[in-house]
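Every protein chain but one is kept in place in this view of the complex.
Note that the chains are named A and B in the order they appear, and that numbering of residues resets to 1 at the start of each chain.
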Amino acid sequence: MGNRCAVIGVGQTKYRTKRADVSLAGMVREAALAALEDAGLTFADIDSVVVGKAPDMFEGVATPELYLADALGAVGKPMMRVHTAGSVGGSTTLVGASQVQAGLHERVLVVAFEKQSESNATWALSTHSPFSASLVVGAGGYFAPYIRAYIRRSGAPANIGMMVAVKDRINALRNPYAHLKIPNIDLAMVEESMMLWDPIRYLETCPSSDGAVAMVLASERAAEAAGAATGRPPAWVHGAAMRSEPMGMSGRDSVDPRAGRDCAADVYRQAGVTEPRRQFATAEVYVPFSWYEPMWLENLGFAEKGSGWKLTEAGATAFDGDIPWNPSGGVLSSNPIGASGMIRFAEAAQQVRGQAGEHQVAAAVDGSRLALGHAYGGGSQFFAMWAVGARKP
Amino acid sequence: MRDVAVVAFAQSEHSFSDLGWTEADLVMPLVNEVLSVTGMDRSEIGFTCSGSNDYLVGTPFSFVAALDTIGAWPPIAESHVEQDGAWALYEAWVRMQHGDIDAALVYGFGKGTIGDQVGISSLSYDPYYLAPLVPGHIAMAGLQARALKDAGFDVDPDPTPPPATDGAAAVILAAGEVARRVCSRPAWITGLDHRIEPHAIGSRDLTHSPSTREAAARAGVRPGVVDFAELHTRFEHEEVLLRRELGLDEKTVVNPSGGPRKADPIMATGLIRIGEAAARIHDGSAQRAVAHAASGPCLQHNLVCVLAADTASDLVSEGER
Partner (left out) sequence: MTTQASSSSQAAQTSASRASASQTSDERVVHVLEFPGGYTRSTGPVIGRFLTGLRSGRLFGVRMPDGRVLVPPTEYDPQTAAALGTADEDWVEVGPAGTVTTWTWVDDPRPDHPLDRPFAWALIRPDGADTALLHAVDSGSKAAMATGMRVHPTWRAERTGAVKDIACFAPGEGPAEVPALVPAPDGEAELEPVSMVTLPHRLEYRLRGGTVWNHFIDGMAVGQIRGTRCAKCGKVFVPPRGACPGDGVPATEWVDLPDTGVLTTFAVNNVPAAGAPEVPFISGYVLLDGADIAMLALVSDVPWQEVRIGMRVRGVWVPDAERTRSVKNLKWFAPTGEPDVPFEQFEEYV
């Protein structure tokens, strides 16, 4: 794992259907400047910048790190651009953390964004080669069959997905940055919403958002200095890992992917986690469709195979449950695709720093328990995760 | 830093017309070649990183199809940059500094023959002020060539583009004893750094490349003899500028491979510079070599890698003797 690494600053934009008031660079700077302010730093204090986002076709700006170098204070510094599909926000964070863990840099700015309103996500995602033999359907059409398979395998009651949707949307009401806020949300409203890709209803899906998120990652020395200067504690990285597996492999379990299990196992080994449900105070997990909560509860070892839905059903993952999942409202409430993974990582960090505001999980701040940040992408094949805590590892 | 070396390098027989190559044709054989050359098993690779660009083929997620050809099972620790493979190598080299893994696989691939390179390159420029004009990479190079000519350099102010090329490259990095085991003469990375300049070309002095100069200083190009340099010169005039900023003298042979002017498989071209420089060490023709990769209009972003037959610690112990 290398040298110690900590989060000393977090910045987010508000997530909206269309941020018509800002340029691309302006939106990204909004998050970056907020992260720097949180860390008590300026661009001049940063050694290296890592930018992540999903396909460039969303905004029609290719390799945007070139254009964004000036806006992000990267001039004269190293700059990287990460792209690992939906997991990119997570992997961008880890690429930045790696530079600190390697002992190469003291302070690294990581930024992820998407301004989906500049085009149309469905268009960008369904662009395909003329030599593609596969049927091209949108993300909903792609993932709905996996969800159906999960329901078939686990025997989960039909209302579990709706319960997740209600829970995350209630959580979003406590998050000032969240995109979708539906004050009177309840099971009936979700059930009455249109069935888009059976078994996925409209209110069980994520929105399409504009937004950006940034973090300042720091070495042990820089983190202690920042914490002393700002009075805001760092979030220490206890474990971090990425795993990928081929999409087209025969026998690959797309519902419970091995890459997800292996990635979690690696993070848990580094962080000394043997009982995730007990040792994590909260988890921010990439759940773009409601049913992915029970699926990932199993994949990440919070529940036995086939019984993830029981935690959701029992309210364990609710804000007042024993293991709150997505207290921020999650991807279901805000989804600037390329940023969504980093938002999970950042929200996990905010929880253990005690900086999560109204959606602060009380158990996350005493330092004895960790928080999990998770992202996935592609055909459920790219995974990035980290475990962060208030105490030094 | 930890001693890490390029222990194997493979590149495709690049093509200057579209042969219908897929990732199975471009990437898979090279990955198997570098594994075979080192005698390494996939399970020994601790990290994999690749570089590619979705706009070259006009579909998103180009790296997904590549991952499906490299035998990523059981699941692998893997990442991807939407940059030249040279930056993928940089990420892998950084990852190896953590100390817990001893080998990494890096590849880059691209098809330059099927798309409109002027249109594609223009999309990577400022989306409000530059992209709508569709200037393209050749015009951007022309602005820099003219500026150099005006400043007294002996360059052709009307640059021609390199040949549109399809191709790929793969490299294995290994650390310490593993490198010595799998390679008789590892090309040790004694320095690796990259820096970026403003994108606002009208605010830059195009006759200088401060990012190259800074990266070269940090990578430790000087002091020391540089036998060969492999430079990411897609246009001829860039050599004179890079030679100066890298501090290379006339004794350094530049681009013995022919360089990007002979083959320019975009997103692999920079990685190939590192591979070619390493190959000169592997074959004993060089003691020390420099590789350079570039990106962006008018050499906006520059990476410098110094490779040597001896590690920094070897040199120290020799000095002690």
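The working rule: a contact is a pair of C-beta atoms (placed from the backbone, for glycine too) under 8 Å apart; a residue touches a chain by one contact, two chains touch by 3 or more.
In this text the structure is predicted, and so the values were computed from the model without any measurement.
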item	value
Residue, one of A:Glu37, A:Glu118 or A:Glu191, that touches the chain absent here	A:Glu118
Chain not shown: contacting residue from B:Val37, B:Val118 or B:Val240	B:Val118
Option from A:Val10, A:Ala25 or A:Val110 whose C-beta touches the chain left out	A:Ala25
Residue, one of A:Gly60, A:Pro207, A:Gly306 or A:Gly367, that touches the chain absent here	A:Gly60
Touching the absent chain when the full complex is considered, from B:Pro198, B:Gly220 or B:Gly247	B:Pro198
Interface residues of subunit A (partner: the chain not displayed)	18-26, 29, 43-44, 57, 59-60, 70-75, 117-120, 123-124, 126-127, 129-131, 133-138, 140-142, 144-146, 148-149, 152-153, 194-200, 246-251, 253-255
Footprint left on subunit B by the chain that the document does not show	18-25, 28, 31-32, 42, 55, 57-59, 68-73, 111, 114-116, 118-120, 123, 127-135, 139, 141-147, 150, 157-158, 198-203, 206
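Operating definition for what follows: only the chains that are shown with their structure count from here on.
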item	value
Touching residues on subunit B, where the partner in the complex is subunit A	1, 48, 53-55, 57-61, 63-64, 67-68, 72-83, 87, 90-91, 94-95, 97-100, 120-121, 123-128, 131, 193-200, 210-211, 214, 295-297, 300-301
Of subunit A, residues touching subunit B in the complex	1-2, 23-24, 54-57, 59-70, 74-85, 91, 94-95, 98-99, 101-104, 124-125, 127-129, 132, 241-249, 257-259, 262-263, 266, 378-379, 381-382
